[in-house]
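Here the complex is missing a single protein chain, while all its other protein chains stay put.
What follows is chain A.
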């Protein structure tokens, strides 16, 4: 299971729905695996505002991964736009304003290169996977087993 998924998955029990501690699920005895994937910059830009950064930090901490920065990166820190934009941006011009037009064209976006920040984020969210172990609900303590990267969220009838 990718850490991306873990940043959205909650305990499946109905009684845990409204309990804040049912998210995030906490990995235990986790064996990690890195599965390579192509960097998808447009996806990273899309998902960034939806991440719960504090919880991502908690999880990476629990997994013994390098500590993440206190706050999520800015969207503008994920890419350098086109060759035309040099390292030093023109003073007084907000790079966000250039890079995020109000009505983005459907396809033809200017060539953008992912920064190291984007590549690191990609590595954490989309390439770092829990291969074996379990995920534990902080509210009810239920343990979801993970085998071959697949978590078992089937609840026994009495827990549904």
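In the analysis below, a residue touches a chain if its C-beta (ideal position, glycine included) is under 8 Å from a C-beta of that chain, and two chains touch if they have at least 3 such contacts; residues count from 1.
FYI, contacts and distances are computed from a predicted model.
Would you kindly match the missing chain to its UniProt protein name, picking from "S-adenosyl-L-methionine-dependent methyltransferase", "KLTH0H15576p", "Trm112 family protein" or "tRNA-guanine(15) transglycosylase-like domain-containing protein"?
UniProt lists the chain left out of the view as "S-adenosyl-L-methionine-dependent methyltransferase".
One chain is left out of this view; which of A:12, A:63 or A:119 touches it in the full complex?
Only one listed residue reaches the unshown chain, and that is A:12.
Tell me which stretches of chain A touch the chain missing from the display.
1-2, 4-5, 8-12, 14, 23, 37-38, 40, 42-43, 46-47, 50, 52, 104, 106-107, 126, 129, 147-155, 157, 160
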